[in-house]
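Yeah, one chain of the complex is gone here, protein chain that is, but the others are all in their spots.
The letters A and B name the chains in turn, as written, and every chain counts its residues from 1.
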Amino acid sequence: MNSFDLRRRLTNTLMTTLMVGAALAVITPLGIIFVHILKMGAGSLSWDFFTQIPKPTGESGGGMANGLAGSALMIGLASGFGLPVGILGAVYLNEFGSTRFATAIRFSADVLAGIPSIITGMVAYTLLVVPMKGFSALAGAVALALIMIPIVLRTTEEQLKMVPGTLREASLALGVPLWRTSLKVTLVSARSGIITGVLLSIARIAGETAPLLFTALGNQFWSKKMTEPMAAIPLQIFNFAISPYDDWHKLAWAGALVLVVIMFTLNLTARYFGSSRHQG
Amino acid sequence: MNPKLKLEQLNIHFGSSHAVKDVSLEFPANTVTAIIGPSGCGKSTVLRSINRMHDLTPSARVTGRVLLDDADIYDRKVDPVAVRRRIGMVFQKANPFPAMSIYDNVISGYKLNGRVNKSTMDEIVESSLKRVALWDEVKDRLKSSAMALSGGQQQRLCIARTVAVQPEVILMDEPCSALDPIATLKIEELIDELKEQYTVVIVTHNMQQAARVSDFTAFLYLGELIEFDVTKKIFTNPAQTRTEDYITGRFG
Partner (left out) sequence: MSDRVSVAMTDRRVIKGDTIFKGIILALASSIILILLIMIFEMVKESLPAIQKFGGRFLIGREWDAVQGEFGALDFLYGSVLSSLLAILLATPLSVGAALFITDIAPRKVGNFIAPVVELLAAIPSVIYGLWGVLVMAPWLQQSIQPWLVEHLGFLPFFQGAPYGVSMMAAVFILMIMIIPIITSITKEVLLAVPVSQKEAAYALGATRWEMVRLSLIPYARSGVLGAVILGLGRAIGETMAVTMVIGNTPQISLSLLAPGYTMPSVIANEFAETTSKLHASALMEVGLILLVVTLIINVMARLLIWSVTRGDTGARA
């Protein structure tokens, strides 16, 4: 073997080792974080977490029941605003998608998806909090909906595109109007893929904190109305994590574990729907 | 005899390409007309213009007239959806709705339009499936998926789905091209029965099939109608040399 070949082989071995090393360097910290969340979260989680609201500083115990309820309410309302826009907007792109206007919509959606969520929060603040003279869960839900729309739009469009054109034709040739064909044939055929996109978008907004800072604001107590400040799990994790109290840190870890479990459940369910797509 | 369906100087453009040029044809009621020609000659394009399927392609432009019972289906006042209820279509590849059962597929034209009445539905499903000679094969598994059927059965199911909405004209776009000879034979027998009640237009690249099933044959070449006559005449004594060249296999 000549020295040229030897050098080539050594370079190859070296670079391969570096790539393996990079993979390890990527996986390790992520693994450590995951283990910490599991360990610290499991150690702090109790029944109280799901039933109690936070205790005042200095008292131990308490939970994040109000945050869980607040998150659920705001996600629900955000989905109510965001899903119709995202899904039916995608139907438009799928049916009339070859125009310049449609390209502009796709481009806007991609740009929207890249805007930092804290800016979405600022805009929701000026459009809703200022005129309504107060922080509110409603403003929080709108901010979350704005984040959700571009995600749902693009994933739904991808799924609709995969529905064979022959099915639309079959329906139209039966004398079914376009709108019924779109809703009952195209959308229904793509439903499992659309569910995937919806679940992923819900997972995304469930963990959003920044857009809620100046909209829902957070609340130490139960909130009764959507027009009042409301607690949310990510907000509570943030506030408790930067507090100096050990008890609150524990609650934050428990909240993180619950959030991660919700997140992974949504993601894995989404993957399940995504993979069963081809079985119709 | 007044034709059921009539094309008058039909021209179809896709963007800048002129796919169908000045085609005029008449289809008498209760007959089968075959449109033949080499691939790319515009035969499917003509067929799809008869129930306004080109409306869905933004770049397509159809001019001329298509008369159904002397009414122009391209008239501005005419609703393409209503046209398609009177002129059904069967496609090249069987396309049953995958998420629906056999039963739901047959009745889908009604269900998708929101008109449902259980006992009428049962009747329509049974008579439509009997019409396409599929009833005995599937009557015990009406609720199972349509995708479990064989290719030929799926195509007959699609025909049942089309006859279920009681059209007057049935367009068939190479309905047997994906089927084996036995399944093809069954569809051909079916076409012969369908003409008792419907006016059938079939596009095919298979000349033997055209000779077997049709009463009239139109030969299209490069978007132009070369010859239209009684099928027997076209295949035994064509007037045009290009027709003769094509049916004797000298080109295409």
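By definition in this document, a residue touches a chain if its C-beta (ideal position, glycine included) is under 8 Å from a C-beta of that chain, and two chains touch if they have at least 3 such contacts.
From a predicted model like this one, the values you see are computed outputs, not experimental measurements.
**Student:** With the missing chain put back, one of B:L5, B:V81 or B:A146 would touch it. Which one?
**Tutor:** Once the missing chain is taken into account, the touching residue is B:V81.
**Student:** In the full complex, which residues of chain A touch the absent chain?
**Tutor:** Here the touching residues of chain A are 8-9, 11-12, 15-16, 18-23, 25-27, 29-30, 33-34, 36-37, 84-85, 88-89, 91-93, 95-98, 102, 104-105, 107-112, 114-120, 122-123, 125-127, 135, 146, 149-150, 153, 161, 165, 175, 177-180, 182, 200, 203-204, 206-210, 213-214, 217, 234, 237-238, 241-242, 249, 252-253, 256, 259-260, 263-264, 267, 271.
Please note the rule applied: only the chains that are shown with their structure count from here on.
**Student:** Taking the touch rule as given, give the residues of chain A at its contact with chain B in the complex, in rising order.
**Tutor:** Residue list for chain A touching chain B: 96, 98-99, 164, 166-178, 180-181, 184-185, 188-189, 280.
**Student:** In their complex, what parts of chain B are in touch with chain A?
**Tutor:** 51, 53, 56, 58, 81-86, 88-89, 91, 93, 95-99, 108-109, 112-114, 145, 147, 158, 161-162, 165, 167
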